[in-house]
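Here the complex is missing one protein chain, while the rest keep their positions.
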Amino acid sequence: MALDKSEVEKIAHLARLHVSDSEAEEVTTRITDILALIDQMQSVDTDSVEPLAHPLDVVQRLRVDQVTEENQRDQLQKLAPNSQDGLYLVPQVME
Amino acid sequence: MEWETVIGLEVHVSLSTKSKLFSGSSTQFGAEPNTQASIFDIALPGTLPVLNEEALRMAVRFGVAIGAEIGKRSVFDRKNYFYPDLPKGYQVTQLDYPTVGKGSLTVTLDDGSEKTIGVTRAHIEENAGKSLHEEFNGMSGIDLNRAGEPLLEIVSEPEITSAEEAVAYLKKLHTIIRYLDISDAIMAQGSMRCDVNVSIRRKGKTELGTRTEIKNINSFRFVEKAIHSEVRRQQELIEDGGQVIQETRRYNADRDETTSMRSKEVANDYRYFPEPDLLPVVIDDEYIAAVKAQLPELPDAKKARFTAEYALSEYDAGVLVSSREMAEYFEIVARQSGDAKLAANWVSQDLLGLLNKNNWDITESPIEAEQLANLILRIKDNTISGKIAKTVFETMLEEKSSVDEIIEAKGLKQVTDSGEIEKLVDEVIANNPDQVQQFKEGKQQVIGFLVGQCMQLSKGKANPAQVNELLREKMQ
Partner (left out) sequence: MINSTVAELSAALAAGDISSVEITQAYLNRIADLNGELNAFITVCEESALRQAAQADAARATGNNSPLLGIPLAHKDIFCSKDVLTTCGSRMLHNFISPYNAAVVERFNDAGAVLLGKTNMDEFAMGSSNETSFYGAVKNPWNNECVPGGSSGGSAAAVAADLCAMATGTDTGGSIRQPAAFCGVTGFKPSYGRVSRWGMIAFASSLDQAGPIAKSAEDAAIMMNTMAGLDIKDSTSIDKPVEDYTASLNKSLQGLRIGIPKQHFAKGLSAEVEQAVRNALAEYEKLGASIKEIDLPNSHLSVSAYYVVAPAEASANLSRFDGVRYGYRCEDPVDLEDMYKRTRSEGFGEEVKRRILIGTYALSAGFYDAYYRKAQKIRRLIKEDFNSAFKEVDVIVGPTSPHTAFKLGSKSDPVSMYLEDIYTIAVNLAGLPAISIPVGTANGLPMGMHIVGGDFEEAKVLNVAHQLQQNSDWHKQKPAVLASAKGEA
């Protein structure tokens, strides 16, 4: 499946990536090449095949409903690019 | 032109587990920002989810309670979008294989009629954190305490046809959830939230009109008002030749109107796919049977029992089962007083009136069920009259004393001594010769006035039945 520049822009926005005009062409070409590689799988008929999401045929384990975590806010917020009064700060969120 | 409204509701209920859906962080309400946000909750790289068994059990409990199909194999999916209160950049939810499938609940409308409304599904998902908008120099503050708390999203079929039905459905859902003890379900605190899908169509048409979604309404009353205003808007729009566009709207209570939230809507494509960090959740019949066995008596069953066992009216029974605590309270009063009728009256009128006036919940009632039962017992054994009982009831609010102590201390004991009553009656007959004459001439209703005089003279303590009897005797 070939891709055009506007589709690349749409995907880039969904992924919150910035693709500049100068990069757009190269990115589009590369992705189109990769999609050609991927599309090789379209040659196989898989109508009767069940998808396999996981190599393991096992089921989810459950956790006892217990509070096991302690407050680590001060330590964790040392990692934050911007925080104040215990909150992570980001440019204004518009609702 | 005649219009028909079609409404579907999506209700988010915060499950009252001790810890979060996928981490061991506390879910206690009201903690300092980010003090309940662990390395998993802030999505540090390398951290992984493990499912809370209680959240699953609560979801199944709800499903069983509404007679729903239970997903024996449910699958979690990632719903991808960027938002600062969503640390992983995806919300873990259940798309194709929810834990709770099709079920239904029956609501009673104001005219007493009943309607069964289908529940399409209920799925388990994570809550997001909160964005705070003030005081940070144009920045927003993010608090992730709420991020990762377990939610149950309950989706109704588009079978609701009026605001009244929508509210009845929500109230019923609220009651059931509270009975099941799976959530506080307090709309004002956000532990129950509601999105409303509204569309209209010409009466008689079967295909659905274009719907709008009104997000995050936080009270029953606003749900009702938001629906009314949105239906009005859609009708006017179409009648003026316009078209409804599918979009998300917000209800503005001050202006009583819905407004578009289109700005946030740009090209939403959530790219759902099965969450690879979690495996399918498998439950068997035994598990479901065990959950079923632990269900409490639910409101419909309780109401039926109250009308049968206590001979209450449908209405009274309906009021009394509206919360599990209220029903329990009533049953204690009824059992200990031995008079279900009186118990129902006192609980549904006097007590409920008092609670509503003060905005108290039944669990905050200053009068305990045992005390109210004692009060009724004193009416029944003629220690006090029904009227004096109201005085005692009010005193009970102010004093911690027992019913008997109050009656004793205030000298409210009913006068049943026939000698004392005779004195009263004699005095009243002597003081009201005109009325006595009228009675003798056959004007029976005067008796009421004369009894009243006696009661007044006794400061309400005389036994009215005795007074009545003696008056008639003396005036023959």
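The first chain written gets the first letter, and so on, giving A and B; residue counts start at 1 in each chain.
As a working rule, a residue touches a chain if its C-beta (ideal position, glycine included) is under 8 Å from a C-beta of that chain, and two chains touch if they have at least 3 such contacts.
Just so we're clear, the structure is a prediction, and the values are computed from it rather than from any experiment.
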- Which chain A residues would touch the chain omitted from the figure, given the whole complex? 1, 3, 7-8, 11-12, 14-19, 27, 30-31, 33-42, 44, 46, 49-56, 58, 60-61, 63, 72, 75-76, 79-82, 88, 90-94
- Note on the structure: In the full complex, chain B touches the hidden chain through residues 39, 42-51, 78, 80, 82, 84, 87-90, 142, 269, 271-273, 276-279
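Basically, only the chains that are shown with their structure count from here on.
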- Message: Could you work out how far the Cα centre of chain A sits from that of chain B, in whole Å?
- Response: 41
- Message: Touching residues of chain A toward chain B in the complex: what are they?
- Response: 10, 13-14, 16, 53-54, 56, 58-69, 71-73, 76-77, 82, 84-95
- Item | chain A partner contacts - residues on chain B that touch it in the complex | 17-19, 23-26, 32-39, 42, 44, 50-56, 80, 82-85, 131-133, 136, 138-144, 261, 263-264, 267, 269, 271, 274, 276, 278-282
